[in-house]
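So the structure is just underneath, and the comments pick up after that.
Up next is subunit A:
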Amino acid sequence: MDVPYLSAILFLPLVGAAMIAGIPGDRRMAIRQSTLAVTTLHLLLALPLWWIYEPEGAAYQFVERVPWVEAYGIEYHLGVDGVSVLLTLLTLLVMPLAVLGSWRYIQEHVKEFHVLLLVLTTGMLGVFFAVDLFVFYVFWELMLVPMYFIIGIWGGERRIYAAVKFFLYTFVGGLIMLVGILALYFYHEQATGTFSTSLVDLVALDVPGGLQTWLFLAFALAFAIKVPMFPFHTWLPDAHVQAPAAGSVILAGVLLKMGTYGFYRFAMPLFPEATRTFLPVIAVLAVIGILYGAMVALVQPNVKKLVAYSSVSHLGFVMLGLFAYTATGIQGSVIQMINHGISTGALFFICGMLYERAHTYEIDRFGGLSASMPVFATIFMIVTLSSIGLPGLNGFVGEFLILVGVFGSHPWLAGLATIGVILAAYYMLRMFGRVMFGPVGEESEGLPDLDRRELAILVPLVALIVWIGVYPKPFLERTAPSVDRLLAEVRVDAEPAGDLLAGTDEALEEEAR
Partner candidate 1 sequence: MERLLWLVPALPLAGVLFNGLLGRRAGKGVVSWVGPGVVGASFAVVAATFFALTGLPNGERALHQTVYTWLAAGDFSAEIGFLVDPLSATMMLVVTGVGFLIHVYSVGYMEGEDAAGFARYFTYLNLFTFAMLLLVMGDNLLLLFVGWEGVGLCSYLLIGFWFSDRDNAEAGKKAFIVNRIGDFGFLIGIFLVFWSFGSVAFADVLPDAAATLTPGGPLAFWICLFLFVGAVGKSAQIPLYVWLPDAMAGPTPVSALIHAATMVTAGVYMVARTHALYELAPAALAIVAGIGAATALFAATIGLVQTDIKKVLAYSTISQLGYMFLGVGVAAFTAGIFHLVTHAFFKALLFLGAGSVIHALHGEQDMRRMGGLSRMGMPITYWTMLAATLAISGIPPLAGFFSKDKILWKTWDAGHPVLWAIGFVTAGLTALYMFRLFYLTFHGEFRGSDEEAENVHESPPSMGVPLIVLGVLSVVGGWIGIPAAIGEPLGGIGNAFEGWLAPVFEAEVHGAAAEHAIPPIEYGLMAASVAIATLGLLGAWWAYVRDPKLPERLSLRFRALYELLRGKYWVDEIYDFLVVRPYRALSRFAWRVVDDGLIDGLAVRGTGRLVEFGSGVASRWETGYVTSYVLVFFGGALAVLAYYLLG
Partner candidate 2 sequence: MIGPGHFLTLSAILFTVGVVGVLTRKNAIIVFMAIEIMMNAANLAFATIATTMGDLAGQVMVLLVIAVAAAEAAVGLAIIVAMFRHRETVNVEAFNLMRG
Partner candidate 3 sequence: MSPVDLAFWILAALAVVASVAVIVHRNPVWSVILLVVTFFAQAGLFVLLHAHFLAVIQVLVYAGAIMVLFLFVVMLLNLGGPRWFEVAPTPLVVVAVALGAAFVGVLVVGGLPQFAPAAEGPAAAIPRDVAGSVEAIGSALYTAYYLPFLTTALLLLVAMVGAVVLARRER
C-alpha cells in the first residue's frame, strides 16, 4: 500500500487539534461542533479498515516502515493486525461519542478539552499501530499526558489526587518497561549484531530463560498496572470517579485495553517461555481480580466507583482468557476487550447522564428513576445486562468463550471465575435496582428522560451490544488468524479438544518438570 493510510489515521487528530486550537476559546459551540466533525470524519476515514483488512493476509498490514533514529536502529514502523483493527475502530467510535457526551458536561476551558481529546486519540492509536517497541513506548507515554489533564482539569473534587496517582502509576510501569525494552534491544544486538527495536525482529529472538523472566516481569508490570490487574488496580477507582464522563469512558473504553493489548501483542510473543512460567501466577491473579473486583464493587456507595471495580473484574476475565493459551480463550479475550469498551463505556456515559441531572454519583440518593425516565431505563437495563453477561448480548460472548477456553487448561480456575458471573449479577442488579427501582429518591424527582443528543450517544453502543451478542462472527473472523498466529508464536500446541485430562493442572505441572 503506497498511501500512508495508518499515518493518515494516526495524525488526522493532531491536524484537527491544531485547527481547533485556532478557534477563539469563547466560541464553545463551534469548538464542540468542529471536534465532533473531526472525530466523525476520523471514524469515516478509518472505517474502511473493517473491510480492506484481510484477516487471512499478512501478520501486519498497511505497514509503514521508515527509519527514525537510525543510530539506534529505531524505525517508525506501523502495522495492524486483526486485533488492532478492532481496537482502532472501537477507539474511533468512542471518540465522537465522547465529544457528544461532553457537550453539556464540559463548560469550562472548552477548547483545551477538545484539543486534548484529539491529542489523546493520536496517542491511543499510536499504541495500537506501533510495531516498533520504541514507537510503542513513545505513544504509550504520550497518551498519558492528555488523560492526566482531562482528569486533573475537568475532574471532580479530588481530581488532582486522582490525576497524579493515575500518572505516577502508569509512569512507573512504563519506565520499568523501558528498561526492559532496552535490555531486549541490547540482547538482540548481542545475538545478531544489529540494532533493532522492531517487534518483528525481536520476536524472532530466542531469549534465554533467566533474562526472559526479568524482561517479562518488566513488561508485565507496565501492562498489569494499565489493565489493571489485582493488586495494581487502586489507581483506577480514583481516576474513574474523578474523571469527567468522557474521560471515564475513554479510560474504560480504550486505555485499559492497552494493558491487555500489550500482553497480547508484546509480552506474550516476545517472551513465550516466561509467559508460560508465569502463567499460573497471572491466571490466579486474574481470577482473584475477577472475584475481588466483584466483591468490592458490591459495597460501593458510588455508581462510578462500582463500575470502576466492575472493570477490575471484567478485565480479570480478559487476562484469564489471554492466559488460557487456547485459541478459544484468547479470541474470547479479544472480544471481551471490545465488549468491555462498549459496555463499560456506555455505563460511564450513563453515569455522566445521571450526574448531569442529579449532580451526584451516590447510589442511595437515587431511586425510582424508571418511572420518569423509561427510555433511559431501557437502555441502562440493556447495558447492565450486557455487563452481567446475559446471553444474546455482547458480554456473554466474550465471557463464555474465555471460560470455555480456560476450562480446557485450568478447570479449577475457570470454575472459580465462573463464580464471578454470579457475583456480577449481584452487584450490578443491586445498583441498577437501587437507582432505577423502588420509591423515587431525593435527587430523582422528575428528572427528564434522554434527549436526542444522549440517544445519539447510547443507541450506537446499544446496537453494538446487541450486534456482537447476536452475531459476533464478523468480529471473531477478523481476529482468528491473528490469534492463531500468536499461538503459533508462543509455540504451544493447542490442547486437543475432548481430552479433558490433558488440560488439567497436573498435566501442566508434569510438563513443567
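With respect to how the candidates were assembled, all candidates are chains of the complex that A comes from, given by their letters.
Here, a residue touches a chain if its C-beta (ideal position, glycine included) is under 8 Å from a C-beta of that chain, and two chains touch if they have at least 3 such contacts; residues count from 1.
Nothing here was measured: the structure is a model prediction, and the numbers come from that model.
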item	value
Single touching candidate for subunit A, where 1, 2 or 3 all sit in one complex	1
Contacting residues of subunit A [partner candidate 1, same complex]	165, 231, 233-235, 292, 295-296, 298-300, 326-332, 335, 368, 370-371, 374, 378, 381, 385, 390-392, 396-397, 400-401, 403-405, 407-408, 411, 414-415, 418-419, 421-422, 425-426, 429-430, 433, 436-440, 470-473, 476, 480, 483, 494, 497-500, 503
